[in-house]
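And then subunit A:
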Amino acid sequence: MIRLKAQHVDVKFGSRAALKNAGLSVQAGDVVGLIGPNGAGKTTLLRVCANLLKPRSGEVLFEDQPLADMNARTRARAVAFLPSGAPCHWPLEVYRLVALGRHPHLSPWENRSPADLAAIEDALELADAGKFRGRAVDELSDGERARVMLARALAGQPRLLLADEPVAGLDPLHQLKVMEVMAALARKGDSVVVTLHDLALAARFCNRIVLLDEGHVKAEGTPADVLSAERLASVFGISAVRGDHEGLPYILPWSAAERPPR
Partner candidate 1 sequence: MLRLVYIALVLAVAANVAAAETPRRIASMNLCADQLVWRLAERRHIVSLSHLAADDEVSLIADEVEGIHLNHGSAEEIVPLKPDLVVAGRYSARAAVSLLRKLGYRVVQLELARSVADIRRQIVRLGEVLGSPDRARRIIARMDRRIEATRVPSSAPRPTAINYQPNGFAAGPGSLIADVLRHAGFDLARIGGSTGAYAHLPLEVLIDDPPDVLIVDQSYAQNPTLAHSLLAHPALDHLANRIRRVAVPNRVWICGNPGTARAIEQLAEVREQWAGEQ
Partner candidate 2 sequence: MTRGWKLTALLSLVLATLAVLSLFAGRVAFPPGEIARAVFAPGDIAEAVDIIVWDLRMPRTLLAILVGASLGLAGAALQGLLRNPLAEPGVIGVSTSAAFGAVVVFYSGLAGAFPIALPLGGMTGALGAVALLILLAGRNPGVLTLILAGVAVNSLGGALTALALNLSPNPYAAAEVVFWLMGSLADRSFEHVRLAIVFMVPGWLLIFSARRALDALSLGDDAAASLGFDLRATRWLTVGGVALAVGASVSVCGTIAFVGLVVPHVLRPLVGFEPSRLLPASALGGAILLVVTDIAVRLLSVGIELKIGVLTALIGAPFFFALLVKLRRVMR
């Protein structure tokens, strides 16, 4: 089933057009990779899909309902947004931080039911952040922090997770761990949209890729379709090495390419 469909999205910041007729479509079980050069509009599109930014025109439908018309609580339960940079202004205790993600499910008087507590535990386990539960978040390394933030997003048991650069700046182990969590989510039937700079990761973990450049969607499809050699050259200016390992294909950006005339 179609979980999220964004169409004809236009966003302007002042006079600059950040997104032009952009869109994407997410099904249940998808891990959609949103890629493109810096400034292409990836974060902007993701924020539109999270209802954090109102587009000048276009629409976003969540399971066939206009996203903007949904009740805030219902929407918060369905869609989780994980901002880039893992911001946390106060050094909260990890467990309490993750518990914040449960808010869309809590009643006004905020007593956590057993279901809530179970969801928090599940989220901690899924993100492999359980062992830090009693520590302050500022004591953790970047990779550990990223997992805690992911657990926060998962605590709400969203059907759609929108993650902005969740692996930027992480060491290889944690990059893989985080992406594996995303894949596990998709296997459960939920959906994930993740913006990435790392093309290798995108090719490995995403079953669909959306390529953005200068606000336009240049291509949408499987990694093999989208990450063709000529697209890599024309959009990213690189050439890549391809192969497969254990039955799965991989792509390795290798060198700068000579750009074909546009």
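The set was built so that all candidates are chains of the complex that A comes from, given by their letters.
The criterion applied here is as follows: a contact is a pair of C-beta atoms (placed from the backbone, for glycine too) under 8 Å apart; a residue touches a chain by one contact, two chains touch by 3 or more; residues count from 1.
Note that the structure is predicted; figures quoted are calculated from it, not measured.
Note on subunit A: across 1 or 2, the candidate touching it in the complex is 2; the others do not touch it there. By the touch rule above, subunit A contacts candidate 2 in their complex via residues 47, 50-52, 72-73, 75-77, 79-83, 87-93, 96-97, 100-101, 103-104, 110-111, 136, 149, 152, 156.
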